[in-house]
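A single protein chain has been omitted; all remaining protein chains appear in their positions.
Note that the chains take the letters A, B and C in the order they are written out, and that residue 1 is the start of every chain.
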Amino acid sequence: MNYHSNADLGGQDVRGAIVMEPEGELFHAPWEPQVMALVVAMGPTGLSNIDMNRAARETIPNYRDLSYYEIWLTALEKLVLQQGVLGDTPPPPKQVLRAELVAAAISKGSAFSRTPTGPARYALGQRVRTIAVQPSHHTRLPAYARGKVGIVERVHGAHVFPDTNARGLGENPQWLYTVAFDEKELWGEQHLQQRSTISVDAFEPYLEPA
Amino acid sequence: MNYHSNADLGGQDVRGAIVMEPEGELFHAPWEPQVMALVVAMGPTGLSNIDMNRAARETIPNYRDLSYYEIWLTALEKLVLQQGVLGDTPPPPKQVLRAELVAAAISKGSAFSRTPTGPARYALGQRVRTIAVQPSHHTRLPAYARGKVGIVERVHGAHVFPDTNARGLGENPQWLYTVAFDEKELWGEQHLQQRSTISVDAFEPYLEPA
Amino acid sequence: MSEHEHDSQPHSHEHAQRALSPMELRVRALEALLTEKGYIDPAALDVVIDAYQTKIGPRNGARVVARAWCDAEFRRWLLADATAAIAFLGLTGRQGEHMVAVENTPQVHNLVVCTLCSCYPWAVLGLPPTWYKSAPYRARAVKDPRGVLREFGVELPESTQIRIWDSTAEVRYLVLPQRPAGSEDLSEEQLANLVTRDSMIGTGLPGTAA
Partner (left out) sequence: MSEHEHDSQPHSHEHAQRALSPMELRVRALEALLTEKGYIDPAALDVVIDAYQTKIGPRNGARVVARAWCDAEFRRWLLADATAAIAFLGLTGRQGEHMVAVENTPQVHNLVVCTLCSCYPWAVLGLPPTWYKSAPYRARAVKDPRGVLREFGVELPESTQIRIWDSTAEVRYLVLPQRPAGSEDLSEEQLANLVTRDSMIGTGLPGTAA
């Protein structure tokens, strides 16, 4: 299986201005709020989970040509087809987000922390190396942070593991860490110095002792 | 300094019935609610902290003869004297709990977690031994759990350390763990089997590797 | 401070219209002193008392338990991050800043105690009952939990493991009791009515679905 994410942009050579936007300017087309609300409303149905959604989005071939709400819409259309909504036996929704449930559902959210079943392998301050392998499925370790040595800065507890959750293989909770890298480790000694430190939130399977 | 706590009761041979109490029965004398409220109201003044309060309570010589609100009252009287409230320059209150601030102050509480400054020494599932020494100051490792081997069951993050906070020596945050012991480890092989496991919440300085 | 002698009278639970007792005088003297010195707003005391008499009590915890019984996602959140899940229900606060929820199952029964003083999850259960603060409970809960439970009229199967949580730091424990058999048709509100204070400490079981 040849999985490729078109969304892994960190550090890439992307030109184009960053266009400022005033605080109240939320949408730029009348269909955009509908797409946002559809995605929110589909959450409780359990038709997909957040990691399946991200996988569906990042594998859109023309990802880079689309606006973000176009990406959301395209991915939702794709999932609706993939999950057999058009078939004879569409999967029943786990829950339908009725109008009167919206406020409570939004303010509750959906926690991703899980009771850990085993010890954290790494501790605050420890040096770790991220794995270099790019798996052929959805994952959350950015390309720019692969095979790099960093320091564990925070230990967040065990969280749902995207790599399995995105493939319907279960939540498989894993310890989650914030791992911080010096800019030189990521971009090389020749890189224009910025005095910066960059961290990613990395699940334990993404890490090895260094 | 010869510090002795009269409050460390776990596992002691205390006779007397446990007297049931219906849910709504909160007080048993008209002065009890006043004492409760005085203790709550004194919190924001910063005259003492929670660990100083506990130290003042557990060192009352006739602790075991007093009801709990008598203990609270006696300790508050003691602290008021010790902190020089009756002197010429009583320490100014950090904040006075005005009536209109009560609801917000109660619902806010006062968090004891602190940003950790170093790594946790122990991990979930690890065997640890509690220290055997009884320090000559306020501490929170019960006598029955001293010098015992247990398993780290939870890692709670760094919290204010009572041993220093009670003596005005600073918050000195330490990692906090739930450490669970088999009943035989605590009470011996001869103990009537209860099929029980007992845990304490232990700060890192109370623990050694086992 | 001549009012500070200890009340040597036997505890009286009746306080009709009569002269103030020595304890009442002692409390009034302390309150007057702290007011005069500017530490206390006397009006705040009434607000504090009212809060714990009418707003903050075990019905709050019962809401948490009933929600966990009705909503599997909330239950999972509560068990993984009780502080956040309980805060979502608006039940933050004093003596509930760091919450852990522990779940009873057919295999494991949880029991909460504070052997060193009277730590108790005020934010969800209100003020602790007298027995919780008493020497017999604190001494025996850790060593003879089955005997203690028997005093409360709770007889557990011999095969049930008992898990005792001694609240020795600032973490506060809430027991999530097993949902009563035959309660499938009850509303969340009806379920909350079955949740007793003692069932959330572990010294009792919830009521049965009538």
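In this section, a contact is a pair of C-beta atoms (placed from the backbone, for glycine too) under 8 Å apart; a residue touches a chain by one contact, two chains touch by 3 or more.
Not measured: the values here are computed from a predicted model.
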### Task
Mind giving the shown chains that are in contact with the missing chain?
A, B, C
### Task
Using the touch rule from the top, list residues of chain C that touch the missing partner.
81, 83-84, 87-88, 90, 92, 97
### Task
Since one chain isn't shown, list which residues of chain B touch it in the complete complex.
107-108, 110-111, 113-115, 157-158
### Message
List every residue of chain A that touches the chain not included in the displayed model.
### Response
5, 7-21, 23, 25-26, 28-31, 33-38, 40-43, 45, 47, 50, 54, 57-58, 62, 64, 67-68, 70, 73-74, 76-77, 80-81, 85-86, 90, 92-93, 96-99, 101-103, 105-113, 140-142, 144-145, 154, 156, 159-160, 162, 176, 178, 180, 186-187, 191-192, 194-203
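Following the convention adopted for this analysis, only the chains that are shown with their structure count from here on.
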### Between chain C and chain B, distance of the C-alpha-averaged centres to the nearest whole Å
16
### Summary
Between the Cα centroids of chain A and chain B the separation in whole angstrom comes to 42
## Note on the structure
Residue ranges of chain C touching at least 2 other chains are none
### Summary
Within chain A, the set of residues that touch 2 or more other chains is none
